[in-house]
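A single protein chain has been removed from this complex, and every other one stays in its place.
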Amino acid sequence: MSHPVVEFTSQSSWDLIEDKFTPFGKETLAKLVQFFKDEILPAQRLAHEQIPKDLELRWKTVVPVIEELKVKARKLGLWNLFLSKAHYPKYGVPLSNLEYAVMAEILGRGGHMASEALNCAAPDTGNMEVLARYGTPEQQKQWLEPLLDGKIRSAFAMTERFVASSDAKNIKTSIRREGNEIVINGHKWWISGAGDPRTKLHLVMGKSDPDNADSYRQQSVVIVPADAPGVKVIRPMEVFGYDDAPEGHCEVIYDNVRVPLSNLVLGWGRGFEIIQGRLGPGRIHHCMRSIGCASVALDLMIQRVTDPNRKTFGKFLYQHGTVISEIAQSRADIEAARLLVLSAAVQIDKHMAKGALKEIGIAKFVVPSMACTVVDRAMQAFGAEGLSQDQPLASAYAQLRTLRFADGPDAVHLQQIGQRELKRAPELHRRAAELKEKEKAVWEKAGMKARL
Amino acid sequence: MSHPVVEFTSQSSWDLIEDKFTPFGKETLAKLVQFFKDEILPAQRLAHEQIPKDLELRWKTVVPVIEELKVKARKLGLWNLFLSKAHYPKYGVPLSNLEYAVMAEILGRGGHMASEALNCAAPDTGNMEVLARYGTPEQQKQWLEPLLDGKIRSAFAMTERFVASSDAKNIKTSIRREGNEIVINGHKWWISGAGDPRTKLHLVMGKSDPDNADSYRQQSVVIVPADAPGVKVIRPMEVFGYDDAPEGHCEVIYDNVRVPLSNLVLGWGRGFEIIQGRLGPGRIHHCMRSIGCASVALDLMIQRVTDPNRKTFGKFLYQHGTVISEIAQSRADIEAARLLVLSAAVQIDKHMAKGALKEIGIAKFVVPSMACTVVDRAMQAFGAEGLSQDQPLASAYAQLRTLRFADGPDAVHLQQIGQRELKRAPELHRRAAELKEKEKAVWEKAGMKARL
Amino acid sequence: MSHPVVEFTSQSSWDLIEDKFTPFGKETLAKLVQFFKDEILPAQRLAHEQIPKDLELRWKTVVPVIEELKVKARKLGLWNLFLSKAHYPKYGVPLSNLEYAVMAEILGRGGHMASEALNCAAPDTGNMEVLARYGTPEQQKQWLEPLLDGKIRSAFAMTERFVASSDAKNIKTSIRREGNEIVINGHKWWISGAGDPRTKLHLVMGKSDPDNADSYRQQSVVIVPADAPGVKVIRPMEVFGYDDAPEGHCEVIYDNVRVPLSNLVLGWGRGFEIIQGRLGPGRIHHCMRSIGCASVALDLMIQRVTDPNRKTFGKFLYQHGTVISEIAQSRADIEAARLLVLSAAVQIDKHMAKGALKEIGIAKFVVPSMACTVVDRAMQAFGAEGLSQDQPLASAYAQLRTLRFADGPDAVHLQQIGQRELKRAPELHRRAAELKEKEKAVWEKAGMKARL
Partner (left out) sequence: MSHPVVEFTSQSSWDLIEDKFTPFGKETLAKLVQFFKDEILPAQRLAHEQIPKDLELRWKTVVPVIEELKVKARKLGLWNLFLSKAHYPKYGVPLSNLEYAVMAEILGRGGHMASEALNCAAPDTGNMEVLARYGTPEQQKQWLEPLLDGKIRSAFAMTERFVASSDAKNIKTSIRREGNEIVINGHKWWISGAGDPRTKLHLVMGKSDPDNADSYRQQSVVIVPADAPGVKVIRPMEVFGYDDAPEGHCEVIYDNVRVPLSNLVLGWGRGFEIIQGRLGPGRIHHCMRSIGCASVALDLMIQRVTDPNRKTFGKFLYQHGTVISEIAQSRADIEAARLLVLSAAVQIDKHMAKGALKEIGIAKFVVPSMACTVVDRAMQAFGAEGLSQDQPLASAYAQLRTLRFADGPDAVHLQQIGQRELKRAPELHRRAAELKEKEKAVWEKAGMKARL
């Protein structure tokens, strides 16, 4: 009998990886699928409805149904699944990256609230990883543990306004020591989570040593309490008109914010190291969620084009134009993308994130773009309704579209993968020369002279 | 010396069509370009700012700066330019479709408010055409003249909720006579303009004779005063996260609405005829505006990638990856699209909309999709800011995306153009047979036997 | 340490599947890689050179170096690897479809001659499968065994001239019994192998019972000796100017050809069954070879763009335009395609070809098209030389291009996959209804009324 996950993914991808799952992994996955169907999906629209439309109130809201789900999820052991015991022995869950990747796809089918219900939502996930790996015992007690408990939320403040901050060397926020305090001044935006009333801390990246000859030692990261004087949340940024309250992606000014020295993370000048560590597995979780999201879009498209109420000129929508081909193409796109990401997850499990840069990079430029395309095809099948608040497609598209630059734009990943390939050139030239020698011998033996 | 329009379009498209402009056309175009630069563009962001964020107030707003622009535009004769005297001798302006098409591109650079400032904004344009062509003198006096004066606005109610209304035969709204009154019952949505406080009338399409054997005689159109009892504006539909207040695209229920018999347009059973007449030139105006919109996106992209503040890793953005190629491709896409639409406009001018169906159809599936692609490339160059309220790109994308189904989805136009091509088959087969005969003669003369 | 196959494929795909290889599979794979590098690759251009240019002689040639390779390969046990013992216990080799798929990619790097050197070349492979599965002991002794020994070759005659023969019901070739003989009349083309001097038999598909109400019982397959009177090889068909001598893809007329009754395969009316059985795994072998071919093209492209002799305007080719992005994209395309095909191979191993139709179909429309694109990018990097006889790219492109209709055009596979997806509709509608019920309960519990 098939594993329940097949209902939401595919038999063939499961057949390919099943033997890499532990019994615990399989069991957790089965529980997650059940919880997803029974509890998360039915609550999805309600969660959205429980966010007030009022422009002030919506930023002060803790969505009741999500809080209820969190209690249930934790009881079931569906909690902090992103945190791999192999890398975080103290706090982690015994799941491999591959195992969690499959779960992330399921969660991606339920939007942001699904991840939140299992305490697996960004940016908390990355922040918990940072604190679990680099935090002092005091920092862990004060900040990590309530995060792991799902009692507070957090923000990660890196992107800066007016600055091309995809190059970390451009960062302008100043982090300097004054006696026993650290003083932070900077202008950030797109700070996810900064709008949430439960957010208690910002991890802030800035320059502590801007003149250091080693440009990767100029940055530091500090913990800033969300309510510290000088932390000014200016406004929510919108993505295609969506503000994503209550979490939001906010513009934040740090105006002479002061925190104790003990809020420094890992050490002076180690900020770059911290963000590097933060990026690997998180990227493929994003990718898997995107695949889940694309799969939902395809399912909706199939429902729409087979809906007898949507017949035009006596035909189902699927009988028109290129709909069937588009559906087939979307299915192929999703299957290929999933295999790429699962393969990247296996690489991480076998060789750590550093040994999986190629696979992560490929997934990064292939998957969000693919998911946008699949969702776009579905929107087209729905007509105007597909762009509206009555379907989840347009807001999904908006989210997916941001992933084409979050953690580096597509172009950067394309360049990096292209450059990696170019590094194979010397070996290829060497092999070609070697082959030419062998070839000469074969031709001679055949009594002929090799050309060239 | 070049005509001022070249600043916003291209020398080569102007060179191609200049001799088809009358002196009046050229002069009007020059005035429009000047007015656009001096008055419309500088007011664009202000107009947006003058729409309150408050969820109630924004629907009660008449944007002051647009009203001021309307006064100025009218004084300059930049008014109702969409209404061609050739087709509407009484009310029209002596401009050809080609001449207005060029102007529409300029207006498209300024968003919806630019068209509104010249009283050239949909859906009023199409409604004025309907009333000018089919209205009784009384209807024209009561409704058309204030529309032409820019004193009121209007809505066109065709699309229905729960119905695949791209096939007009599916329409369910009932329009029936009761004594001296017409009674309307129906559930529409995506009714542009229905949210505007200035909107005084809805042209409502419905079925007056649902059992008529001729399915194109079942529909009628009536004028419904916006304040008639039973006209219920339920909610604004959103496009991505935008509500496009104050105009909006609303869900509207017509609940036993009663209007006098004299509000019938053209006659019983002539609704299909009316909407057919409404679609031709309007489609290419949409297309030209889309081209203007894409051009602005390309201009913004060029500014961004040459902005020294956006350098990363010591290079301008344009020095990275595929940016230059994308810019070149966007330029080519825009030029090709403009030529297609101008060519369609010339066809309308020479052969009426009916004789230009092929060219209009091609423009319809090529242009919005092209414009989406160009804007998407620009968004990618801007990163997250490109999706936000700080740049016009994401909202432009949202608008352009709707044009891929407004007035019929891409797939319908592709099918129609494909079918037109297939109609050439008998002639092609005939020519092939004829050629084979000639070929045989040539081969024989050469002393050879033609194969096949 | 990595397995040697990684040199020609990728670490990540190997990591994903390694544990599905038996020790024998791994060892055979390692031997094959070595043989490929030491023997096949160095002989590749010589094999091509040993085919005379003369238009007659080239069809009478047995390429000496390939015959030498065959002897060596057989000694090493690298022989008939395509024939899986699981399906063909008597004649097969103990390799799974997955294991052979990986080998097929390597072979694909060496063109057609590489497969031939291991007696794994189409159309012999499919024909051997047919005879091993359905042949009588006499047929096996007379035809299969010399084929398995690599002493003779064979053709499969299905496609017909003037007929849309991708629909087997359209086939016109007549196969009828006359006493103790079978008489065959038909006009076929694209008969691969028919030009080869070593070809001793054609498997011919035709209609033996054209009026059978069951259109899948009208066809039969017979063994026709290549030298039977009435077998007329008319001409080689060209593919982009290539004739692919000596094997060729020929036009063949069967003019009153008579064979003994014992040459019937499997039974009267079982032709459709035979070709169905013939298609499954062969398709993914084609796909894997295509991936090998694409990989070679990418390697060549990398060599070209890093060649200092090809600098223009002071820069390496890879420093121009979009070359790096294209290389990255090609790498991603190849990796994704390989994963799709490997996943299809696993499905065949687990569920037989019938249970893998979805995965085979997806591979079929994704892979050849992908490979064409990758090769095309490489050709563009090489300029005119890339299209010429001095590089293997254009002829590779020509071969790959045929795979977009061989065994059914892309469109057919897209339709079939699309239709499979549509079959999920009832289940999706059911789930949606079920979800709505659960949703209602959740909303009620929260004291709200679910909309819709």
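Here the chain labels run A, B and C in written order, and each chain numbers its own residues starting at 1.
Basically, a contact is a pair of C-beta atoms (placed from the backbone, for glycine too) under 8 Å apart; a residue touches a chain by one contact, two chains touch by 3 or more.
These numbers were taken from a predicted model, which means no experiment stands behind them.
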Residue in contact with the excluded chain [from C:54, C:427 or C:444]: C:54
Option from B:215, B:262, B:276 or B:419 whose C-beta touches the chain left out: B:419
Selected from C:20, C:72, C:310 or C:420 as touching the chain missing from the view: C:310
Touch with the omitted chain, as defined above, among C:175, C:414 or C:442: C:414
Residues of chain C (touch criterion as defined above) contacting the omitted chain: 53-55, 159, 162-164, 166-167, 169-170, 190, 237-243, 249, 309-313, 317, 320-323, 379-380, 383-384, 387-390, 394-395, 397-398, 401-402, 404-406, 409-412, 414-415
Interface residues of chain B (partner: the chain not displayed): 11-13, 15-17, 19-20, 38, 41-43, 45-46, 49-50, 64-65, 298-299, 302-303, 305-306, 318, 323-329, 331-332, 335-337, 339-340, 342-344, 346-347, 350, 356, 358-359, 362, 365-366, 411, 413-419, 421-422, 424-425, 428-429, 432, 435, 438-439, 441-443, 446, 448, 450-451
Residues in chain A touching the chain absent from view: 321-322, 324-325
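We adopt the following convention: only the chains that are shown with their structure count from here on.
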Distance-to-centre winner among chains (Cα means, whole assembly as reference): A
Centre-to-centre distance between chain C and chain A (centres being mean Cα positions), rounded to whole Å: 38
Chain C, residues touching no fewer than two other chains: 324-325
